[in-house]
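All protein chains of the complex are present and in place, except for one that has been dropped.
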Amino acid sequence: MTRHRIAILGASGYTGAELVRLIATHPGMKIVALTADRKAGAAMAEVFPHLRHLALPRLVTIAEVDLKGVDLAFCALPHATTQEVISALPRDLKIVDLSADFRLRDPALYAHWYGHEHRALELQAEAVYGLTEFYREEIRAARLVAGTGCNAAAGLLAVVPLLEAGLIDPDEIIIDLVTGVSGAGRGAREGMLHAEVSEGFHAYNVASHRHMAEFDQEFAKAAGRPVTCSFTAHLAPQNRGILATIYLEGEAAAIHAELARRHAGEPFIRVLPLGESPHTRHVRGSNFCDLGVVADRRPGRTILFAALDNLVKGASGQAIQNANLMLGLDETAGLMAAPLFP
Amino acid sequence: MTRHRIAILGASGYTGAELVRLIATHPGMKIVALTADRKAGAAMAEVFPHLRHLALPRLVTIAEVDLKGVDLAFCALPHATTQEVISALPRDLKIVDLSADFRLRDPALYAHWYGHEHRALELQAEAVYGLTEFYREEIRAARLVAGTGCNAAAGLLAVVPLLEAGLIDPDEIIIDLVTGVSGAGRGAREGMLHAEVSEGFHAYNVASHRHMAEFDQEFAKAAGRPVTCSFTAHLAPQNRGILATIYLEGEAAAIHAELARRHAGEPFIRVLPLGESPHTRHVRGSNFCDLGVVADRRPGRTILFAALDNLVKGASGQAIQNANLMLGLDETAGLMAAPLFP
Amino acid sequence: MTRHRIAILGASGYTGAELVRLIATHPGMKIVALTADRKAGAAMAEVFPHLRHLALPRLVTIAEVDLKGVDLAFCALPHATTQEVISALPRDLKIVDLSADFRLRDPALYAHWYGHEHRALELQAEAVYGLTEFYREEIRAARLVAGTGCNAAAGLLAVVPLLEAGLIDPDEIIIDLVTGVSGAGRGAREGMLHAEVSEGFHAYNVASHRHMAEFDQEFAKAAGRPVTCSFTAHLAPQNRGILATIYLEGEAAAIHAELARRHAGEPFIRVLPLGESPHTRHVRGSNFCDLGVVADRRPGRTILFAALDNLVKGASGQAIQNANLMLGLDETAGLMAAPLFP
Partner (left out) sequence: MTRHRIAILGASGYTGAELVRLIATHPGMKIVALTADRKAGAAMAEVFPHLRHLALPRLVTIAEVDLKGVDLAFCALPHATTQEVISALPRDLKIVDLSADFRLRDPALYAHWYGHEHRALELQAEAVYGLTEFYREEIRAARLVAGTGCNAAAGLLAVVPLLEAGLIDPDEIIIDLVTGVSGAGRGAREGMLHAEVSEGFHAYNVASHRHMAEFDQEFAKAAGRPVTCSFTAHLAPQNRGILATIYLEGEAAAIHAELARRHAGEPFIRVLPLGESPHTRHVRGSNFCDLGVVADRRPGRTILFAALDNLVKGASGQAIQNANLMLGLDETAGLMAAPLFP
């Protein structure tokens, strides 16, 4: 198989390293450039010693990258700076972006949640939302794909089919979610120290988490009218994994049947038998998303669960899944490794 | 201060060890007997080496204990066997029970949730529910106090005042809760191995958790009519700590004001400023319960949080708090140690 | 590529699951039988839900397996029962055994360390010790290969080349080692509960650990005379990973040079630059073993480090590496996945 030539912009963070890890055994991709502005000049093995066996290009600044001959760039840069970087890239370069910059289609919604006007409106209009299971054909044809928020991915894969099928009350959606710490990135912050995070549990950004904007956008599209859910994210003392526990008004059996039907052909969605609920550890390191449905003891109510690895299906695995489509590769190429347990 | 003479029946589990830990520096209690049927004959230091510096009686069987001269017995035995053991104890012995056997006042409710008829109905009728903050005077006068479920304690301290004050819709209560592993006890089970539990997160006993019976009982009493909540418990990879995230229909400001008012004089309830949410790590090892109130973005909805240490305020600390009252001691005696962080 | 037909005897433990995980994406192997005596009849997905996406044969008893047409069997059964099971297998079936039963060549040494006479002396004589880097050609020709102890693998890969080269004093070898909990297996034991293991550290089997027998055997072979090392194993609160810290009398520069030379062509040994020491997290989930050499401040002394994943290079990955050789496959087939970090 010819290997497509890949650049990773922003390779010194966890999602960047995860892209390298996954591409290392990908039959159709080859890394030709890695950037990290602050660590330019370093070898990847210095920044991520677990990758030391790989023959990788040295980290450079974005300005130093020769993009000629690059088939696709993954962009794993911080929010806000991303839109400026991508604006400066060639307009025919295929891009999968992992930041939040191009997820929201409505500029007003973006400005509301991110606190400033979008500075690349044309690109924003062009970008396709990267939840493969719902935008597969658009992604196949896209030049710029915006990877979803990791929490958003978990909630959307579970709830969107139900809104589309009219099986739940759109006004009664509560998403209670827990995420591991790697979602917060590699930046040094007191609150993410081991001594602060381990052996404890707490909620964060209560009632103000930005991933709600993605729920609003995609739920409204699915329901055909505005939808406002409740959403609370918690931080658990584990590195990887998101579990969404979703409280719905709707019948469990119908909900389960619809999810099983809708995701029947999906290579990465594993719908558990009715009555079972998933564990984050059972998707660790993999591109799978496990869905579980349990009838609440309150009649007409259902508890719906979604589990995925925030760095894989919630970020870098999803990005490669999309890139596979954009490059005409098998959608599952490089992504079928089984989860790592224990 | 004269030290009251204390027996602990069932001292080889985590709640038993926690009672010993707390009583070790309690000015008004002295341990005179420790039982553990399977480990009878052993020194406590063999079973719990962290307690090796204490001069403690050797573990014996219950049959071997001389209860004459014992002022109060803590009973930390498994469910179901507890009712038989306590039935055989002197009727004038003060008892604080940490099992589920005497929590439910209605024998039918007990039979429904625990799968068999109660075998000590007279004692069941006598027992006082051990949530100190709501049953203080009854506990002071009681002979037999039934400690609450650890999860129940978290939910009840947060929600009961709101039902009593009529500030929330009793039909729209969702309690999403996470607990550490020590609540599962010291019995060897595959599912509680470090390799199974660490680095992952999952729900358990979904829609069937027995602590719902306590919510039903106490919420109904507070609301003056039947209340059925939704409740989901999750297991987090940490040893101690419960965080309840509770979704309510009601106004956050009023809810916060009522909780602050109601718990104003409570020595162990710390109500956080409106808009803040608690961490389990900030109550670890202590008898505190932290409550937090945040307005949801959906108007008229509130997200309410309760955090406590399942082995302390959720079990052994609560038991000592109740025993202090029953023995005429200062309610806070032996319980004011600050949380252990990090 | 034709896929060789593989049976896994003892598939319900962690090393069994790890074999399945690795074979799932192996281009030259296909699982045709899985056994687990106590869980016979169950689907693998019930025992290990993380593998639920795989089309796997149902678990059966060993007696039920039709071994005709099986090219190679991995045997991941408990010590002692293994020798009886393998004795009953066809004498032309290729076998990679992961137990301790065939690691020691000297029956007297076996009897000393394992407390009973070996019951399959003929097989013991036939077995090849499975440390690929030192027995590659023997393994290629072998019918029965005995996988090494996980701790032994770490120590041997680091020290054997130095004894062979005469660079260290054989009488002054101290191996201080830490291992994650998965090495203890999936059996339910109080001492391996999350609440017992997490947030703490301790030594175990001090001065009596059975993996010392393997050091004695292989060190003596390398040095050409008896060698008795000191060895202490500790349990760390992590699932995977072994780090050996080895104190030696010898010159760091020469030691580093010899390790670099000796392992230069090895696909799975990564020798770090002189002065650096490895992390277990940088080999997690992979078949790599990282070696590091640092000069002690005491002249003529060296501190040598080896890190590997006990379930991969220490067990199931090593087993597949050996099976690849025995089946005439590329030695690295199915094993080049990069470590999972974080």
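General remarks:
Letters A, B and C mark the chains in the order given here, with residues in each chain numbered from 1 onward.
As a convention for this text, contacts are C-beta pairs under 8 Å (C-beta built on N, C-alpha and C of every residue); 3 or more make two chains touch, one makes a residue touch a chain.
All figures in this text were calculated on a predicted structure; none of them were measured in a lab.
Here the missing chain is touched by one residue of B:His118, B:His234 or B:Arg284, and it is B:Arg284. Interface with the hidden chain, as seen from subunit A, comprises residues 14, 181-182, 184, 186-190, 192-199, 237-239.
The chain not shown here touches subunit C at positions 174, 176, 178, 195-196, 198-203, 206-208, 212, 228, 230, 232, 234, 236-241, 243, 245, 247, 277-282, 284, 294-298, 301, 303, 305, 307, 342. Residue-level contact of subunit B with the missing chain is found at 14, 17, 20-21, 24-25, 48-54, 182, 198-199, 239-240, 270, 272, 278-279, 281-286, 288, 290, 336-342.
Simple rule for what comes next: only the chains that are shown with their structure count from here on.
Where subunit A touches subunit C, over half of the residue numbers in use are shared by the two copies, so each contributes mostly the same positions.
Rounded to whole angstrom, the centroid-to-centroid distance between subunit B and subunit C, based on C-alpha atoms, equals 45 Å. Centroids of subunit A and subunit B (each the mean of its C-alpha atoms) stand 39 Å apart. Chain geometry summary: the mean Cα position of subunit A and that of subunit C are 36 Å apart. Touching two or more other chains at once are residues 14, 182, 198-199, 239 of subunit C.
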